[in-house]
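Next up is a structure, given as structure tokens.
A single protein chain has been removed from this complex, and every other one stays in its place.
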Amino acid sequence: MLYREAGQFKTSYKSDSQIFPILQDRIGMVILIAIAAIGVPLFASEYWLNAILIPFLIFSLAALGLNFLTGYAGQLSLGSAAFMAIGAYATYNFQLRIEGIPFPISFLLGGLSAAFVGVLFGLPSLRIKGFYLAVATLAAQFFVVWCLTKFPWFSNNSSSGVISAQTLSLFGFTFDTPASKYLLVLVIVSGLALLGKNLVRSSTGRSWMAVRDMDVAAEVIGIPLMKTKLLAFAISSFYCGIAGALYAYCYLGSVEPDGFSLDMSFKILFMVIIGGVGSILGNFLGAAFILLLPIFLDIALPFISQILHLPIPSSVVSHIQLMVFGSLIIFFLIVEPHGLARLWQISKEKLRLWPFPH
Amino acid sequence: MQFFIEIVISGILSGLMYSLVALGFVLIFKASGVLNFAQGAMVYSAALAVVGFIDYGLPMWLAVIAAFIFMVIVGICTEKFVLGKLVNQPPITLFMATIGLSFFLDGLSPILFGNEVRPIDLGIVDEPIQSVMELTGIGISKLDLFSSGIIILLVILLALLFQYTKVGRALRAVADDHQAALSLGIPLENIWAIVWAIAGFVALVAGLLWGSRNGVQFALSLTALKALPVLILGGFTSVPGAIVGGIIIGVSEKLAEIYIPPVLQDAFGGNFGGIEGWFPYIFALVFLLVRPEGLFGEKHIDRV
Partner (left out) sequence: MTSRTTQDKDTVLKLENISLSFGGVNALTNISFDVKEHEIRSIIGPNGAGKSSMLNVINGVYHPQAGSIYFRGEKRKQMNPAQAARQGIARTFQNIALFKGMTVLDNIMTGRNTQMKSGFISNAIWVGKARDEEELNRQKVEEVIDFLEIQHIRKTPVGKLPYGLQKRVELARALAAEPSLLLLDEPMAGMNVEEKQDMCRFILEVNQQYGVTTVLIEHDMGVVMDISDRVVVLDYGKKIGDGLPDDVKNNPEVISAYLGTNH
């Protein structure tokens, strides 16, 4: 009886197309933002900020980028990590080589560099579809990492391509504490998520979904296939690029090309699948799930082995992780292809009726 | 010059190894339309099963049979618990399910069979053939040659199976049109179980050959990735395509690795190895732009 829409009638199209049409949702969002922006930096431990919340936000952003391309526009990509790498390395080079450039501009340019390369590797999508496109993105993944490793210019001639992120400062304020980095990441990710939400409920989002669902029909009603697909590649790579820059500057501090491996691309894809294809919220849920799962297993398995009196050597834990990942992917694809986001939606709908059954 | 010939021959031989993995893909795709990303994991699992059973005390020949039974069980379970539940989903969903499957197998097999790197001993050594070496100065590995022979034999056997046996005919019917095959009384589930068993067998052969060459290690699972460019060149449904595609990829990859780095090194300095890692994909990509359906694939016409 708390979660009722009774009395909340929409009297204009504007209000019908709000992001959170239900009042209780809006209140919930405000509370969430208050906790995230004020409560967390004040009370969370350094470990939580550095090892959990910051990567959570960063990967949610990367998953969001991939979701635009694969979830909304239907173009399968296995190369998200490569675009993150481009974002990181491009930002590094702009920061390094342009004297006095404000870091938000380097980030922006880093994202745009990733977008540019994204469009290049997206050009084949005009002729090829589905699995074939997946191979094109694999090509991007391997080629980009190789380039960044082998051409010394990208990493300022460091061996094996390692780069160390410069400290970020703006108007005299230096972002060097976990809390300040966290807030920076929070602001950037929330801002981009809002822009993303606007994008997908507008004509851009509809064009993408039309191309995904039936591209021949989309063309017939006047949607320009080339522009639509390339835009998806561009925006997706931009978001991944920014995520990569944040990964280097606000999370690890120093990165190497091999760190942006195929493995990471798969992780991001799994976040999208489990979180929910074609949803904005899903990326956050998926990222949380994938990032917390190893931690959860690290705690749960010794516990289980104690109960069952079955010794589980630590090497086996990583194997079990793979098995759990794999089974969860399959589980979600079978049971709820729209992922955690749909489960969340269903529980909200049940909540609307609570305490009545239907 | 003889160095060049050596590279080409070595490329052909290693290319055939890719073809072997690609064969497994083609079989499953032909029969069920599923692109089985887990094929590499299946190669790895089969090889692990062999060395695992040997570690448990079985003699080599029994271990191979036990490994085959293991692969058949894996195939049947996959059909029942994974693909069977996703029957009417779009191909992309099935593909992603096989990605999940590959992760699952990558985790399960080392638990069952251990994960230390162990060699498989087939009794043939990875050494150049003496007589050829003395005559022409070209080194051809005995093991590679043996492997190629096995692969060609396997392809011929499979071709015979598809053309001349009742089961083979049923498999081709299913590959063409599921509904029609069903209406003829062909039991779809049994057919798919058979296909997965054959694919498992192919994976086992690949596991044995790769394993005797490089030892049984996790990298085997990644051979699936190399098979993708092969499939693009050869088409997803063609057995001869897998062979031709494999050879082309194998040769071009080796040539690129030998001849491109020096050019780059002269221009930029530094070390440019590792071309093999991405060259097949870029090669396949460029090829796709010219001919989207591969060398042997069927042209796809969209009906509205």
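Going by the order they are written in, the chains are A and B; count residues from 1 in each one.
The criterion applied here is as follows: contacts are C-beta pairs under 8 Å (C-beta built on N, C-alpha and C of every residue); 3 or more make two chains touch, one makes a residue touch a chain.
This is a predicted model, so every value here is computed, not measured.
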Which residue of A:Ser125, A:Ser155, A:Thr204 or A:Ser327 touches the chain not shown here: A:Thr204
Among A:Gly65, A:Pro178 or A:Gly278, which residue is in contact with the omitted chain in the full complex? A:Gly278
Among A:Ala218, A:Ile273 or A:Leu291, the residue in touch with the chain that has been omitted: A:Ala218
Write the list of chain A residues that the hidden chain touches. 12-14, 17, 195-196, 198-199, 202-207, 209-210, 212-214, 216-225, 231, 235, 278
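Assume only the chains that are shown with their structure count from here on.
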For the pair chain A and chain B, the C-alpha centroid-to-centroid distance in angstrom is 33
Complex contacts: residues of chain B adjacent to chain A: 35, 81-82, 85-86, 89, 91-93, 95-97, 99-108, 110-111, 115, 225, 228-229, 232, 236, 264, 268-272, 274-275, 277-278, 281-282, 284-285, 288-289, 292, 302, 304
Under the definition above, what is the set of chain A residues touching chain B in their complex? 76, 124, 127-128, 130-132, 134-136, 138-139, 142-143, 146, 149-152, 216-217, 220, 262, 266, 269, 273, 315-316, 319-330, 333-334, 337
